[in-house]
Each structure stands twice: as structure tokens, then as C-alpha cells.
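Handing you this structure, nothing more for now.
Here the complex is missing a single protein chain, while all its other protein chains stay put.
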Amino acid sequence: MDYSQFLAMKQEIGLLVIFLFVFFYDAFMPKKSQGALAGITTMLFGVFTLYGFFCPCLNGACATDAFAGMYNTSAIVVAIKNILNIGVFIVLIQSMKWANSEDQVIRRGEFYELLLVTLFGMYLMISARHFLLFVIGLEAASLPLAAMVAFDKKRVESHEAAIKYILTAVFSSAVFLMGLSFVYALTGSLYFDAIAAKIAAEQGVMLIVAVAFVIAGIGFKLSLVPFHLWTADVYQGAPTSVTSYLSVISKGAAAFAFLVIMAQVFGTVYSQVWEWMLYALIILTITIGNLFAIRQRNMKRFLAFSSVSQAGYIMLGVIAMTATGVSSLMYYILVYIFSNLAAFGVIQAIENNTGMVSMDDYKGLYKTNPRLSFTMMLAMFSLAGIPPFAGFFSKFFIFTGAIEQGSIAIYVLVLIALINTIISLYYYLLVVKAMFIHKDECKIANFKSACSERVAMWICVAGIIALGIVSCVYNSLLDLTNGTSILANLF
Amino acid sequence: MELVGSIIMLGIIVLSIIVFSVLTVTTRKILRSATYLLFTLFATAGIYFQLDYEFLGAVQIAVYAGGIVVLFVFSILLTSRPGDNSAKLTSKKHVLGLIAAVGTLVVAGYALFSRCTALCTKLSPMKDYTMDNLGTDLLGSGAGQYLLPFEAISVLLLACIIGGIVVARKR
Amino acid sequence: MELTMLYYIIPSLIMFCCGVYGFITRKNMIAILISLELMLNAVDINFVVFNRFLFPGQMEGMFFTLFAIAIAAAETALAIAIIINLFRVAKNIDVEDVNEMKF
Amino acid sequence: MDITMPLMILAIPLGMFLLLGLFGNKMSHKLAGWLGTLGMGTALVLAYTTAYQYFFSGSELFINAAGERLQHAVFDYTWLEFTEKLIIKLGFLLDPISAMMLVVITTISFMVHLYSLGYMHGEKGFQRYYAFLSLFSFSMLGLVVATNIFQMYIFWELVGASSYLLIGFYYTKPSAVAASKKAFIVTRFADLGFLIGILILSFYSSTFDFVTMTSNPQSVFASTAGTMFMGGSVLTWGLVLIFMGGMGKSAMMPLHIWLPDAMEGPTPVSALIHAATMVVAGVFLVARMFPVYIVQESALEIVTVVGALTALYAAIVACTQIDIKRVLAFSTISQIAFMVVSLGVARPDFHEGLGYMASMFHLFTHAMFKALLFLGAGALIHAVHSNDYTAMGGLRKYMPITHISFLIGCLAIAGIPPFAGFFSKDEILTAAFNNSPLWGIWMTGVAGLTAFYMFRLYYRIFWWNNPDYGHHTPHDGPWTMSLPLIILATISCVAGFIPFGEFVTWNGHEYIIHLDWTVATTSIVVAVCAIALATVMYRKENAIPTRMKNAMKGLWTAAYNRFYFDELYIFITHKIIFNLVSRPIAWFDRHIIDGTMDSFATMTNYASEKIKGLQSGSVQQYVWVYLVGALLLAGAVIVFVI
Partner (left out) sequence: MLFGLNILLYFVIIPVLMLLGLFLCQKDNMKQIRTVAVVGSTLLVALSVYLLVDYLALRAAGETAQMLYTDSWCWFENLNINLAVGVDGISVAMILLSAIIVFAGSFASWKINPLPKDFFLWLILLSTGVFGFFISIDLFTMFMFYEVALIPMYLLIGLWGTGRKEYSAMKLTLMLMGGSAFLMLGLIGIYFHSVPEGQQLTWNIVEIAEKGAIPHDWQLFLFPMTFVGFGVLGAMFPFHTWSPDGHASAPTAVSMLHAGVLMKLGGYGCFRVSMYLMPEAANELAWIFLILTGISVVYGAFSACVQTDLKYINAYSSVSHCGLVLFAILMLNTTAMTGAIMQMLSHGLMTALFFALIGMIYGRTHTRDIREMGGLMKIMPFLAVCYVIAGMASLGLPGLSGFVAEMTIFVGSFQHTDMFHRVFTIVACCSIVITAVYILRVVGKLLFGPVQDEHHLKLTDATWWERFSAITLIVCVAAIGCFPNFFSDLIKFTFDPEFFTVLGLIK
């Protein structure tokens, strides 16, 4: 037994420390000092996020395997965790007002605890190089979320959403495990590298079924069509803070984990087995997500479908199987975090102040709340991929990354994706239209949003504007991935 | 003789698994459903025992049969009202369910049968594996040892407890 | 007659399919949860059987099942908590009534 | 040769246009009018000097030792360089016909400027009128001195535009607006032919330059040999298309319909543009390209046929019109057709291309007497305030100056010696007879008709009856109007004695005119007979015309309606172009093309509506879809990939 190996897991351990701190603070501190919990947690997490950037692993010096290859960390992995940390930090700031609200104050500590544990689960998903650890991470990332979805006790939707979430989540993990059992039957191991070493020789129907089930299992978290149906209902029903967490962090982590699994475990059977599956999934995801998004009036539900289609774009980074693809995927996640959180920030501010979440209520918002509408517009433009906002760059790079793969099919795929951006632009513009162009009297009166909400929005706006133009972000991500020609050795 | 015993034992186990599984999902009384589940779980434990995974069998009985099923029964009693039989299935749902089930059976079955040789593997002697080994493997950090998952799952369970409490709390 | 892996796999497969069938057809949420247990259980059997027959020299499948059982327990507990919570609000745990949000 | 003078000939009118156009509103009518007239007067003097220098200085730039008159480009600035060879230059080409045209244009233009001072007195937009007149003069001068075909095209277009502006001078009058539009579009259509012709010719000859093109057409256009397009050689196509441009400007059938309507403009404008100068641009164009036409005689034959048909047609129509300006307009068409025929029948092997010389001669004389007639008509209209001769009659007593000058004009156009028209027309008939007796007889007949309708007009205006003019007795115009009449009448009397052949021939060689007495006698006899007939019919009010009309009812009605050409055009433009082409295209665009684009959106929405059932809210359905999706994913790959 070599407990020193735990030292490789600096970020996970840091996270657990915060978790324990919150846990004990919540449990044992006197009532009057409880009010500071939200602030302290956020601050602690901020420090932790910063720490991630100075973690020695970022230099790429310590690509470590721990626990006999079960756990792995490397510069890229640290980078993606940092990206997630930033997102979580913004979510934490955004949710401060909600967490301190009268209804939620009783569950405030639990909110932070669960959130941190799910993040821990995501870390494990990303770092796991063994399927058992991966499954545990997956479950840790989704089960507590079900509880979080149910946080809004006053709304039946919240419970409904939780039910739908947990039932589908368990079902999908059952399917996933079924697939895993097939993989195990084929290769006799659950270590990624061991599987990868044997899998090329084990092609056949069983492998295909296994891969399909594995994709379905992770596709659930990513909400790829047709595994996405829970998404809209859960996003709509969950408290907005949880929704924003679900939509960006959970999705981002799953996307990266998906990339790791597809590249590292099944990378050798790319063209034989799963390339075409992903083609189909991407086309379906983007198209169906868009088609549903068109007709939504509820902002949260609308963003749910938008995030479904965004997941399809993220998958372009996976299907590329190139270094550019990987860095573009990470970059896409980063930009997506900022853009989507900006949108959710506005939704949350409005919901907290007026309780309205329908697009119809947003009509004429520019007259009453110009800054909120401006932020929302930037978010929409960024999500739609309009320059000079970051979304444009991320989209462009992810397409570039995909096309680097070079087959004709990928051109067709990218073309379909590009045509779908028109549909997506349409519905994003619908929001802009409602806010800016509609002449109706706005139902939402002018209000001053809370300081925390404003801070979060400013961060997001800054990110949306700066992330693309300031090229060093993407450059450093590409530096991480470049230089490795065979993707399987990347991580 | 041992072989015959095994075959008979296996026959019983397999049969009960199939029968009780089917009954679990077809019976209209929810409490019975839970009971059939219990039998199924016992039968599963039987498989584990037969395959020389005694510890696993024990866990199966303790956790599943002892824990989960009891949880089910309690919650059923908590939520159901007298005479609360489930209504007759609509044929549409029935068909959908059948399609999904048969589809799964066909695809997964085809996948398995595509590797006939593996399916026909016979039982071979297992390496000697004691509780000692099991303990070491569970808390070791080497290859094939599971310290990290063990710790991770503890966090997961803690989180689930917290989540359960939050959700179940009245306010 | 030889005891081959086939005889262990078939019941697990059927169990899994029963779970699927149950999930899709049952109305009571707890019954759905029970179906889910069947599915998870079937997967556990798979792992064990594959381990025992195909790779008798190691214990990975067994350990996986061990952990899977624990996860299943946690899932069930949480799901039941949520269901009971819903029951308190809606006085009903019929899955067909839980479709406020759609389209 | 010094370039200042030629440059000034062009620059002064242009400067006047800019001056009056930009600042005219700030000036008084009088100032603007006199400024314009003065400018034109200066140009007139300069043009005369230039022409004089060209013809009489004997400079070796203009005439070589063998007595051939040469073409000389006084200046030639590069304006736009397409390729190394294809360059549009703006230049000033002096040769016999351009020198002659300079004289004609400046003379008539000056007369009109002067005349307008009286005629347009007090009109709103007086300054604008003079600005446009200057613009027109500039464009016309630029056209005739063009050194290359593209320069000609440029000024050709400018002439069209200024004609458009002048016809539409009374812009509040819908008929004037319609007429101007018609004139522009019809000539524009013809210009399309011109443009394509230029493209074809320049493609094969790699030049726009007239001198290069005409000095040795055989070799320049050698590359066209054998290239056929739709049954004609490309050179024929090119030349015919160029002639099409000429047909438009010169109102040859069937592109003549704009000219009668163009009479909606002020009468002096009609005199300047639609009688003397612009309408002969087509003739000038063919004359300019004549050496090339000779290479391809089939093109010349087409020119002849078009001219001959137009001449007859216009003459017949002119016999039935009531509006005096329209009679004059059709007479113009007919007379220009004479020139065209003359060019068409000209062959170099007969009297140094007599037809060419005759055509130019007729152009010259016709410009004078037709301007005279128009200005006279203007004086009449000015006095009576009506265009129809039915409102006139017996005016000889009231307007003596107008009467005499108009009579001189009529005699000139009828071809009675010693007036100018006789000489030029006689040469044309000679050339026609020489080419083919058919054309000779045909054209003699038309000449007879000309005499008839002109005297019909003359008698109806000045004799016939004495209507009651009430207290508003008609009288001659002010001196500004009378003076041009007198001058032009004088010119019409004497111009015939100019030894034109010494100045203008197709190849520059001198040619001594000698009358062919057989032809001359015939034409005089025919003309006198026709005049006699007109005298009988119209000298005094009587019933003969009505009887005649009734006797030939069908012909008369058809001719009165100009053989329904306008109706045909309206049918083509409105019914076919607008209703059968434009409207369907617009509809197609809005509904089919745009509808397709919109239908993408509609289809997307429709699809979105149709698949909404997927998200039914039932968690059981969700997992069903989930599972079936996963199975299909696997199944599809199993089926298609393996």
C-alpha cells in the first residue's frame, strides 16, 4: 500500500478538503455565522481555482499515472479541470443570491456539498484510466445532481425533473454497464490501456454493440440525440443555478471524458466501429436539438435544446481524432461555459427578481434593462458563433479541427453542421428580437440585480469578448496537444 | 455426481431467475413484485456461490436482499393506498415494452452468439483466492487493486446520503 | 452435458430484458425502480460470469460487481427518497402523471 | 494644326451646359438665353473657320498632292484603355464629312438658339432649356468629330439623353413624358445593336479607330472571313447591327415610331434635333463606316431595302396627317430614308461613289430647309396655338415672312429647281437609277409624293379657307424668330449651287457634279404634277379631299394610323414584355424563388412541429427512445459497416 500516490491527485484532494470544510462548517458552526457560508465557499473555491493554474502539472512536467495506471493526470487533464473550475466558480457566484434566499437557506450547505461532490465525480471521470473508477466518477457526477435538481421544493416541476433525471440516469448507467461487461468479456480487463492493446484484435458484432452501449451511456450525460430526452425537462424543472451547472460543467466534463474514452480505449477501432456512429449522432444531435429549440418559449427549456445542439458541435472535436480537434474541443467547452453562463446569469437575475422565464416576458427588455439585454445578446451571439465574440472562434476551430481529419464524409458532416448553424442563429436571434425589436411594453420593470449576479455577468462578458481575440488561450491549449502525433498517447 | 448436482442446481437457479424476473415485471401487485425481486436476487446470489464467489454472494444477499428490498417494501407501504393494484396495461405500452425488450435480447444475444467459442467456455479451476487476498486487493494501490475506487465510492455514498437527507427533509 | 458459460448468460440476458420491459410498461415508479434493479443485477451477473469463465486468473469482474452493488444501493436509496418526496407533494407516484413538462 | 480651336468648339457648349445647368437658376431668363446664344455663336464662328481651313487652306495635313482629301485627327486623348489595342480615345477627326457636319450643326444650332429667344420667351425653365440645348450641341459635335467608333457611341448616347431631356421639357405634360421615354427606349434598343456591332467589329479588327478600320478594311477584317453566325457572315452581322443603331437614331422603319411622338418637345428642338442634326446621325454613321460596308455589299443591300421601304411608308403616312409637326416629322423620316437609300445604292465603281456624295449633299440641304420648315411651323404654332392645320388657313395674309420662307422650304423639299433640294435629290435619284431601275423608279415616286404632301400642307395652312381667328389675329414672330427664317430661306435658295462633289466624296477624290438630265427632267415633271394635284385639291376649301378619303377608306385609315405601328409596339411592350415576361418573372421571383427560400423556413418549422411528439414528457418513452436509439446505432453499424 502506497498512500503517497494520493499526492498525485492534488486537485481532487483539494476539492475534498473544501467539501469537508463546508460539511463541517454547515454541520457544526453556530447559526449566526452560517450566513457567511456561501461567501466563504465561493472564495475558497476561487482560491482553489487559482491554485489549479499554478499546479506544477501545468508545466507538463508531471504527467503522472497513479494507482497502477488507474488514475492519470497530465497537463491537458489539469487544463480541462481548470476550465471546469472556472465555470464552477462562475456558477457559484451566480448562485449566491439564490442560495441565500429564504427558501433555500436551509439547504444551502447541502447545495455546496453536493455540487462539490459532483465536481469530484467529474474529476474522476476525466482522470480515470480504469472503467471502475470511471463508473464511480460517472455516478458521483450524476446521482447527487438528481438531489440538486429536486432542490426547489415549492415547484412540482422540480420533483418531476428529479424523477425523470434519476430514472433515466440509472437506466442509462445500466445500459452503459452492459456495454462495459461486453468490453470486459472481449478483453478481460478494465484498464484503458490494456483494453486498447487488445481491442483491435477483437473486432466484431460484440464490440460494436459494446461501443454503442458505451456511447449511449456517456451520450446520456452529454445529451446526444437520441439519449437527450431528459435534458429539456430537467433543465426546465431544476433550479436555475443547478440548470446552469448541469448545462455547462456536467456537459463539459462528460465531453472530455467521452473524448478520452473514445480516443484512448477505442481509438484503434475508430474507422471500423464508431466513426459512423458519431456521424449519425452528431447530425441527429445538431439537427434535432435545433428543431426543438425553435419552438421553445421558456428560456431555460430553450437553452436546454440549444445546449443539445451545442453538444453536437462539441462532438466534432471528438470525431476529428486530431490534436487540433482535442484542443478545439477544450476551447469550445471553455467558450461555451462563458457564453452559456452569461445567458443563464441573465435568466437567473430576472427569475430571482421577477420570477419570469418566458421569452414572451422578455419582449422590450432593452428598454427597461439595457445591460441585461446587452449581456444576453452577447451570449446569444457568442453561442451562435458571431465574430468577434469567442463563440465564433470556438466554432471555427472546432470545424477546422474536424476537417483536419480529411475525409470527404467529414466535409459533408461539417457542411450539415454549418447549415444547422443557420437554424441556430435563427432561434438565438429570436431572443435578440424579443429583447430589442419588440415594441411591446415590457412586463419586466427596471431592477437592479444583485452584486454577485453582476460580477458573474461581467466575468462572462469579459470572457465572451476576450477569449477569442486574445489568442493566447487557444494557443496554449494547442501547445498542450500539439507535438503528439498519435492521439492514443495524448493523455 | 458433483456435476449432476451442479446441473440440477444450475437448472433450479436459471429457472427461478427467468420465472421470477418475468413475474417481477408482470405481476400487478406491487408488493408481490418486490417479493419476486427478492427471489431473483437470491437466485443471483446462488449463481455467485456456484461460481465460487462466496463473498460476493454474501454481499448480494446482505446488501440487495437485506437492504434494498427492505427499502422497497417500506417505500411501497408508505406510498401505496389500499387496493392499489396497477391497472391493466394499455396495449400500446405493452407493444413498446416488448419491442424494446425483444430488441435488446436480439441485439445483445446476437452480440454474444457471435462469439460462440467464448460462450462455450467451460468452467475452469479458479486461482486460489482467500479473504485475505480480497482485503489486500480492496485496499491496495497496485495493479488489480482497488484502493482508489474504494475511497471514491465512499465519497459517492456520503453524497448520496446527504442528497437523500436533503430530498427527504420536509422543508 | 457440460456447464458452459451459455447457461449463465442466458438468464442474465433475460433478466436484463425483463428489466427493460418492466421499466417501459410499469406505472408505479417503485415498480420501475424494481425493474431497474433487475437490469443492474443482470449486468452484475454478466461481469461475474465473464470473469469466472473467460478470465479465471483474475478478479476484476468480481470487484466490479462488488462496487456495482454498492452503487446500485446508493442509486436506489436516492431514487426512493426522491419518489417519496414527490409523493408528499403530488400524493401519487404514478409515472404517467409526471409529464407536466413536455414538447 | 492648332488644337485650341477644335477643342473650343467642343468645350464652349459643354461649358455653357455646366454654367447654365448649375447656376442657371440664379440668372435671369434674358441673361441665360443670350449667354447660350452667344456661346453657340462663338462655336459657330470657330466651326466655320475650322471647316474653311480644312477645305481651303490646302494644308498637306488635309489634302495630299494627288488632291485627295485626308482624314486628320487634330487631337486624340486616351480616355479609357481596355486592352493594349482597344482604347477609347476622345479626339477630333477632321475629314470632309465631319467638317461639313460641323458647319451644319453649328448653323442650325445657332439659328435655333436665336429663334428660341423669341419662341420660348417667358417659359418656365428657360435656363434649363438653354442648358440642354448646349448639352445637345456639345454631344452632337462630339459625335461627328469622333475619331473612333466608341467615342461615337459615347456621344451617341449623350445625344440620346439630351434628346430625352428636351423632348420631355414640358415635364408636367404626361404626353411629353411618355414621348421622351419612348424616344429614349426605342433608340436605346437600337443602340444595343450598335453596341453589339461595335463588340463584334472590334473583336475581329482589334481596334476602335475609324481611320485604321476604314483605310484598309479588307485586311483589317480579314479574320472575319469564313466565320459564320446563324447563316450570315460575322461582318454582315456586325455591320447590320451597327446600322441598327443608325436606324434607331435616324428613325428608319421599324424603329421610327419615336420620332413623330418626339414632336411633343418645343418646336425649335424639333427643328434642331429631330429634323436637322441628331436624326441624320444614323446616315452619318453609315457614311463614316462606308469603306467597311463596301467590303460586305450584302449589308449595303439591307441598308437600301430598309431605306426604300421607310421612304415610301413615311411619305404615304405624311399625306394623311393633320398635325403639321407630324407631317414634317414623317417628311423628315422619308427624306432621311432618301439619304440612306443613297448610301445603300452607292458603289465605288460609279462616279466615285456618287450615292455617298449625294447622300451627304442631301443631308446638308435637307438640314437647312427642314430646319426652315420646322422653324416656320414653330412660328405658326406660336401664332395660332395649335398644332393642327385644321385650326389654320389663309395665313398668308397675316404672316408674310413665315409664308414666303415656308413656301421656299416646300419648293426646296419638293425638288423644284433652283432650290437646294432639287440638286441633292437629283443626285440621289441618279445614283439609285444607276444601281437598279427599280430603286430609281421607286424613289422618283416617293419624290412625287413628297411634293404632294408638302404642298397639301402648304395650301392647308396658308390658303384653303379663312377661319375666324377672333380678336387674336396671328402675326409674324419677333425678329429673333424671323431672322433665322430669313437666313435659312436664303441658304435653301442658294445651297444647291455649292459644288458639293469637290468637297465630299467617299474616298476624298474630287468629283464634278453634272446633272443627268433624263433623271432631272423626270423628277421635275413628277414633282410639278404632284404640286399641281395638290393645288387642285387644297388651294380652296372643297370636297375633293373628303371624296378621295372616302374612296380609299381602308388605305387612308391605315395610313392615318401610321399603319398601326404604335399599336404593334404597345402590344409588344405592354402585352408581351410587361405582361408576359416581366410580370411572370416578378411573380416567379416572389413566389417560386423566394417561396423556395421561405419554404426552407416553413419546412423547418413544420418539421419542428411534427417531431415534437418525441418529447412527450413521459420518462418511459424517453428510455424507450434511448434504448432503441442505442440498438439502432449498433444495428446500423452491424448491417452497413460489417
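Every chain is named by a letter (A, B, C and D) in the order it is written, and numbering of its residues begins at 1.
To be clear about the criterion, a residue touches a chain if its C-beta (ideal position, glycine included) is under 8 Å from a C-beta of that chain, and two chains touch if they have at least 3 such contacts.
On a predicted model such as this, the values are computed, not experimentally measured, just so you know.
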| item | value |
| --- | --- |
| Left-out chain, listing which of the shown chains it touches | A, D |
| Sole residue of D:L7, D:V45, D:L192 or D:I322 that reaches the chain not shown, by the stated touch rule | D:L192 |
| Which residue of A:F6, A:Y51 or A:F396 touches the chain not shown here | A:F396 |
| Residue, one of D:V45, D:L158 or D:I404, that touches the chain absent here | D:L158 |
| Hidden partner interface residues of subunit D, rising order | 78-83, 86, 88, 150, 153-155, 157-158, 161, 164, 168, 171-172, 174, 177-178, 180-181, 184-185, 188-189, 191-192, 195-196, 199-200, 202-203, 577-578, 581-583, 585-586, 589, 593-594, 596-598, 601 |
| Missing-partner contacts on subunit A, residue numbers | 324, 381, 386-388, 392, 396-397, 399-400, 403-404, 406, 411, 414-415, 418-419, 421-422, 425-426, 429, 432-433, 436-437, 471, 474-475, 478-479, 482 |
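One rule holds for everything that comes next: only the chains that are shown with their structure count from here on.
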| item | value |
| --- | --- |
| Centroid spacing, where centroids are CA-atom means, of subunit B and subunit C in whole angstrom | 6 |
| Per-residue multi-chain contacts in subunit D, two or more chains | 612, 615, 617, 619-621, 623-624, 627-628, 631, 634, 638 |
| Shared interface positions of subunit C, touching two or more other chains | 16, 19-20, 23-25, 32-33, 54, 58, 60, 63, 67, 71, 74-75, 78, 81-83, 85, 95, 98-103 |
| Category of the chain touch graph - line, ring, star, complete, other | complete |
| Subunit D partner contacts - residues on subunit B that touch it in the complex | 93, 96-97, 99-100, 103-104, 107, 110-111 |
| Touch list for subunit A against partner subunit C, complex | 131-132, 135-136, 139, 143, 146-147, 150, 153, 156-157, 159-164, 166-167, 170-171, 173-174, 177-178, 180-181, 184-185, 188-190, 232-233, 236-237, 295, 301 |
| Touch list for subunit A against partner subunit D, complex | 163-164, 167-168, 171-172, 175, 204-205, 208-209, 211-213, 215-216, 220, 225-227, 229-230, 232-233, 272-274, 276-277, 280-281, 288, 291-292, 294-295, 423, 426 |
